[in-house]
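The complex is shown incomplete by one protein chain, all other protein chains being positioned as in the whole.
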Amino acid sequence: MARKASPARLVIALSVAALLAIFLVYTAIAGGGRPVLQPGKLKGHREKVSLGGKVVGPVRSSAKSGYRFRIRDVNGTATIPVVYRDTPPPQFKVGREISVDGRVRNGVFVGDRGTLVTKCPSKYSSKPS
Amino acid sequence: MPELGRAALVLCLGLSLYAAAAGAFAARTRRRRLAASAANALYASFGAAVIASLVLAAALLRHDFTFSYVAGHTSRELPVAYTLSAFWGGQEGSLLLWLLILTAYAAAACALNRRRAPDLVLWVVPVLGGVASFFSFLLVVVASPFGTQPPPLDGSGLNPALQNPYMLAHPPMLYLGYVGLTVPFAFAMGALLSRRADERWIVATRRWTLGAWAFLGVGQLLGAHWAYVEVGWGGYYAWDPVENAALMPWLAATAFLHSVMVQEKKGMLKVWNVLLVILAFGLSLFGTFLTRSGILSSIHSFTEGSIGPWFVGFIAVVTAFSLALVFVRLPLLRARTKLESPISREATFLYNNLLLVALCLTILWGVIFPILSEAVRGEASAVRGPYYNFFLRSFGLPLLLLMGIGPLIAWRRSSLRALRRTFAWPAATAVATGVILLATGAGSSLLGVVAYSFSAFVLASIVVEFALGASARSSLAGESWPVALASLVARNRRRYGGYVVHAAVVLLAVGIAGSSIYDTVREKTLRPGQTLQVGRYAVTYRNSVERRAANAQEFRALVDVRRGGQLIGRMQPGRNWYPAEQQASSEMAIRRDWTRAEDLDLIVQRFNSSDGSIELKALVKPLVNLIWLSGLLFIGGALIALWPDAREQRRLAARYADSSVAAPA
Partner (left out) sequence: MTLAYALAAALAVSCVVLVAWPFLREPEPRLDRVRELSDLEQRQVALAEARDRSLAALKELEFDHRTGKVSDEDYRALVGPLRRQAAEALRALEPRLERTARQPHAEPATEEPSRGVE
């Protein structure tokens, strides 16, 4: 039985190339990710970043200016004032670790609406919470 | 009693190490009694794990706060069910659950296959013993659930976000899935170690893999439902690393379930199948590592313990060992059959696999991107929803289409004429659906129209498959149509169960498309008497109330819902405050409209005590309930595919009996 040259390898190679192409095109156009930073490293970043850290009180809120508080490095002392013009999720409170997207304007971090997430308090740490 | 628990875990460690070491030695030197002894050690390790689990469970139920774990995760007022669920609510306990399930699966897999494939089980025992040793080691040395302390008056309680029925079902389901992937991995390694190039290992683990995959799928759907109903942000999947951690092994397992069919029919893809099972198992380990190590920023992630590096080491060892083994046995696995045509069922399975693995790897890339970018650039950088959604669409839509194409194409090759005939009806359905959608205004999103049309295509092709099959069978066997349908399914459980699962996936796709592409969101501050318009609904805020429940204070906004001027219901969105844990939770109110399968979700962002107003967020999510319905269909299809088939069992037994090396036990 004469066996035709199998198109399998060609088909596979072309498919893989196509998938890679989609991937490369996307990353080229949309760029890399958004930096994930803590207050200590914010200096010099003017673009949109994802800020993480611990909430430091007092937390002030008003209908006009939203929520105002400070965020501190998880293992450090650098802090930055934050303004968030949306309602934070219910687990938000002083001392909790959160993450919020936004950018620094005039020394104050302005958070984007709906991007503040609180981290679940230590469920898996070996230390008592 | 903690001493008993600790002793049981140490025993479990010793037994698993023995199973691994003695088992490997016995396999190498082919000693029968030693091999039996190693297998017994595996069974005994299950017993030890059961004892350790019972000790922990009893301590939880007794509120024995001398156990640090019990004090850290429960409180006296906690309802019984949640007290029990605290077993897996923390690091140490969840590791113990993992070990329990692992040893249970290991014992069962070895016991069931001991007589049918003894030379395979010979090597499977040490592999399973090795994995069990790792987890026992963690429990004995790194994260013991049996640490003690002077008992406090009351425990710290369970995070209110975890106090709901999902906590009882979601983690155990996921673990049954994750851990289940260990069995096909062990059998694959066993086959390679025993130099068997045949399908025995696949035949032996077919139902295990299907079962693990089904548990993992259902577990994820439960998690999504939990996020939707309880966490209350109106969504069900956030591409959070921990969510992806379950999705990735599931995608790899899905690819595996399909590609083994190609090996079964054509004897091809042997190496690919082994690599896929290694990938699935590796990803399940990686997934649990991600959840526990705190290495990634996630709403689920927790403070770093020392457990991360151990997992990394184990994953590295497993990967290195399995890849080395595959490399060494490569000559054994080479197949001579080739793909005959790019338009054949084998080829569509191949495309399906490529797409699934590509999706899995892009998600993996997104998940580890922060780690990589930090290592390379010194600064962590994360990718978000848009990245994942782009690839879900790019790879997911073709996958959806393939689900419809695959069943309609024959093995080996299909001519265009045959294709034109079989595709006619499904294609027409798809086009008609597209036209109707455009005509009724769904054209606002081309993506939505495409997704729905593809879904229609797949559903039509499934109906065609059932119909053609039943009518062929009915004329062949002279049976009436319903009987023909039943016997068709009974004789081909995997295929037709698979089609039902495909239908479930289509429902899922339609539900996701509807609720994310065609949804409506509105936010407004409302004083009593004021109304918010969202979609077809008018939501009027009446007033708020405060109630006291078992362990919480409940604040609720009473709201009237009207549609077309008619009052159709009352809802009570709000928030809870838990004094013991000093925590709040958002209680989203959901109104389900079953005729339209859509939900109206109301979230109270804030109660303003000064003027009695509320900040209300309202969402209308069309077709979202199809997502949950698809779960039921998914379970049904999986059950059909899993159902034991006596005829098939006899045939397989006969196939391997000729050469079986039944060792006198």
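Letters are used for the chains, namely A and B, taken in the order the chains are written, and counting of residues starts over at 1 for each.
Rule of thumb we're sticking to: a residue touches a chain if its C-beta (ideal position, glycine included) is under 8 Å from a C-beta of that chain, and two chains touch if they have at least 3 such contacts.
Computed from a predicted model, the values in this text were never measured in an experiment.
Although it is left out of the displayed model, the omitted chain contacts the following shown chains in the full complex: B.
In the complete assembly, the contact with the undisplayed chain comes from B:264, out of B:77, B:240, B:264 or B:374.
The residue touching the chain not shown here, chosen from B:71, B:216, B:408 or B:427, is B:408.
Residues 1-4, 7-8, 11, 15, 18, 26, 30-37, 40-41, 43-44, 47-48, 51, 118-119, 122, 194, 196-200, 264-267, 408-415, 417-418, 421-422, 468-469, 471-472, 476, 651, 654-661, 663-664 are the ones on chain B that touch the missing chain.
In this section, only the chains that are shown with their structure count from here on.
Each chain gets one centre point, the mean of its Cα atoms, and the points for chain A and chain B are 25 Å apart. On the side of chain B, the complex with chain A involves touching residues 68, 71-73, 89-92, 94, 143, 156, 159, 161-162, 233, 291-292, 294, 297-306, 338-342, 347, 350-351, 354-355, 358, 362, 369-370, 373, 379-384, 386-387, 390-391, 394-395, 525, 575, 582-586, 605-606, 608, 615. Looking at the complex, you find that chain A touches chain B at residues 3-4, 6-8, 11-12, 15-16, 19, 22-23, 26, 30, 32-37, 41, 50, 52, 63, 86-87, 89-91, 93, 99, 117-129.
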